[in-house]
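Only one protein chain is missing from this complex, and each of the others stays in its spot.
The first chain written gets the first letter, and so on, giving A and B; residue counts start at 1 in each chain.
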Amino acid sequence: MVVEKKKKTINRLKSMYPLRAKVNETYLKSVEAIQAGKPAVWGMLNFYYGDPILKAMDIEVVYPENYGAIAAAVGVAQQYLDRADAEGFPTHLCGYSLTTLGYATRMMKELKGQIPPEAPFGGMPKPLFLMSSAAICDARYKWFQALGRYMDVPVWPLEAPLPGIKEFFIEGYYDQMVKLGVKHLRDFVAFVEGMVGKKMDWDKLDKTANLMIEVNRIWHEVNELRKARPCPMHSRDFWSAMPAALFLAGDLEDSLRLYQDMYKEVKDRVNRHVGTIPDEKYRLVFAELPPWHSLGFFDKLAERGWNFVIESVGYHPPIPMDLSKVSDPLERITKFSLQFLVGYYEDAQKQNVLGGTTAYPYLKYATEWKCDGALLHPLISCRSASTHLPYVSDMLMEKLKVPSLSIEGDIVDLRLFNPEDALAKAEPFEETMEYYRRMRKEEGFDW
Amino acid sequence: MTKVVLMDKSSNLLSTIKGPTGPEHRQLANEVMRQALEQASLQIDDMSYIVATGYGRLNVPFADRQITELSCHARGVSSLFPNVRTAIDIGGQDAKCMKIANGRLISFVMNDKCAAGTGRFLEVTAATLGIRLEDMGDISLKATQKIQISNLCTIFAQQEVVALLSRGEKLENILAGLHDALANRVAALARRLGIEPDLVLTGGVAKNTGMVRAMKESLGCEMLVPEEPLLTGALGAAILAKETYVKAVAAGETLPTKSRRLEKATFFS
Partner (left out) sequence: MSEENKGLSKAQAIYLNRSQRARELKAAGKKIIGYPCVYVPLEMLTALDLVPYQTCGDIKEPVTEADRALPHSFCPIMRNCLDCALKNKNDFLDGMVTIHSSDPQEKTARVWESYTNYPYFHFIDMPITVRPEALEYFKSQLNDFRKTLEAFTGKKLSADKLEAAIKSHNRQRTLVRELYELTKPSPPLISGTEMVQVLKALTSLPVVEGNALLTETISEVKNRTAGHEKKSARLLIWSSTLDDTDIMQVFEAKANVVMNESCGGIRAYRSGVEFTADPLEGLANYYLNEITCARTFRQATLGETRKDYARDLQSRFGYLKGIIKEWKINGAIMLLVRYCDPFAFEMPSLKDYFDSLGAPSTYIEYDYTTGALAPLRTRVEAFLETISQ
């Protein structure tokens, strides 16, 4: 009997694979590091702020947020969630935090510091210290503090200012943000030096900062190419390829080459008018965090002609800015990190879109990437990735006549996402998208 | 359900009654009390001290004192199983786990916000399957295969059950899966307290042999079940009433009591 291998509808970029592989390496490297007596740290996604410091000091980092997604996708999260529940952590809390707290309970209380044998990807070793971040949500800095109950390791929470859009334009505001960022980072360097017993190599930091900025600049350009019709690169490739840019996974010089390769491959597709799916009927924007455990769902949608052309503003690189005249690497890093947020502020202020920093970019995405609809994915235990979605939906409709479809799920409780239900909603939503396409035409929009 | 237990100073049970509760708590309390007195050949004036417990405890006009069902269950279960340390009560509308030491409640956790962790979960799914609640347990024991019910919510679980049936899954396997789902939820609740033997299971669900099996598996230890799992709360209330009264008499105190009249209570009085 011949078993026909079904060809996947989404034509993945070849250059994506080596970039994707970088995540797996980070876990292996951290375990090896600890075994070799070298430092390894648990970190929180910090948007280009703390990561370059650790990179420059050759400290391996793993990200429990990322590990939570892996544990969920592989199907082992439940045992850790159960432990966190038994420890007294309320169940409404972020699924990633509960997974980590459960993991810490297992590793530290039950196994006295040994990595759990059942942990996927080799597990996460007991770290030298914990680097958390105030960016995005409260849970992210409180959870690492709660880990102190299980691990005798210091916590450094990285500050992350969050201005209001109007307030940002008060004279001197930005300078104060930079001042905070630079001083804070300087103190963080001193802390890390103390922890690892080694001084910072400032030349190396300078180089690392530049590499990080350049890597993200190329990555930004790659995504600009996706404005083409048909779109040459699917969201799935974005999510797979982003770790090297977002949290500097792997060797930066290597990553730079790989993103340059990706740029070439995508540019080539643009020149040949090749889309990532055979028949692009609808162009979609996705917000916010993808269902990591059910990405095959997008293939089903691709079969219907749904091309996901842009996504997840939280993961996108900062809008490039000229930092060539900034000599202090700490200042360069600070400004680049702040740019992730405030890069959009001027436009947002002009358009009077005040409802949150993560909301305005979706207007820009829908307009410039010419989207017919938005697929919104609210997650029951991740409020920060979900709260802005009703506003995004409102705003896209009000200003651009772009409709949204909302499909619920959760970051670790996979039972809450029902792909069949979701697919059942696809057909009626297609009719909606077509209707609003006509409306936009009548109102003079160019897509 | 509304239950009454009458006992004498030597802890002999004089009567026990269980009746279905409706919206009119007060009227029912009177009615069930009347039946209990009849069974014991007593008058309401013969009652020395009365303790009410459970959701409707504030609606028993002739009760001298209200004590939560958590303390009452703890007391009742310890009188039946002196070595109990953890008690789990799965009722129709809530689930409670109690830590007990020396016959007294020392800590507890409760779920009364989500039907999926209570007896209601089985009631709803039994109705969906068209079988009697009383038969669910025995049928589930015939299971030959493990099925995982993936839906968190009682309503969605119903849909899932229908889908499983139409897929050709065997009824006994589905039932076992449903029992496992409920047991896992209750076990997670219990683990917040820490499980220590002896472990006792009470509440209507304890009469379900399938649930007893599922709970044992989920918790990984033996479970004891009383003969009358629905009465442990009322039993405990009676014991606490007796202890309160006996203590007061020994100290020469008079306890404040309510009027010993079984009136026809109206809903709004």
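Throughout what follows, contacts are C-beta pairs under 8 Å (C-beta built on N, C-alpha and C of every residue); 3 or more make two chains touch, one makes a residue touch a chain.
Predicted model only: the values in this text are computed from it and were never measured.
Peer 1: Who touches the missing chain here, A:A21, A:L180, A:V274 or A:L295?
Peer 2: Touches the omitted chain: A:L180.
Peer 1: Looking at A:M44, A:A69, A:C94 or A:M124, which makes contact with the chain not pictured?
Peer 2: That would be A:C94, which touches the missing chain.
Peer 1: Out of A:W156, A:F308 or A:Y365, point to the residue that touches the absent chain in the complete complex.
Peer 2: A:W156
Peer 1: Check the options A:L225, A:V274 or A:I380 and report the residue that touches the missing chain.
Peer 2: Per the contact definition at the top, the residue touching the missing chain is A:I380.
Peer 1: Considering the entire assembly, which residues of subunit B contact the chain that has been omitted?
Peer 2: Looking at subunit B, the ones touching the missing chain are residues 55, 66-71, 104-108, 110, 112-113.
Peer 1: Against the chain that's been left off, what residues of subunit A make contact? List them.
Peer 2: 87-90, 92-94, 97, 134, 137-139, 141-143, 145-146, 148-149, 152-157, 159, 161-164, 166-167, 170, 172-173, 176-177, 179-180, 183-184, 187, 190-191, 194-195, 354-356, 359, 378, 380-381, 383-384, 386-391, 394
Here, only the chains that are shown with their structure count from here on.
Peer 1: Could you list, by residue number, the parts of subunit B that touch subunit A in their complex?
Peer 2: Subunit B reaches subunit A through residues 150-152, 188, 191-192, 194.
Peer 1: Which of the residues in subunit A come into contact with subunit B in the complex?
Peer 2: 82, 85-86, 88, 413, 415-416
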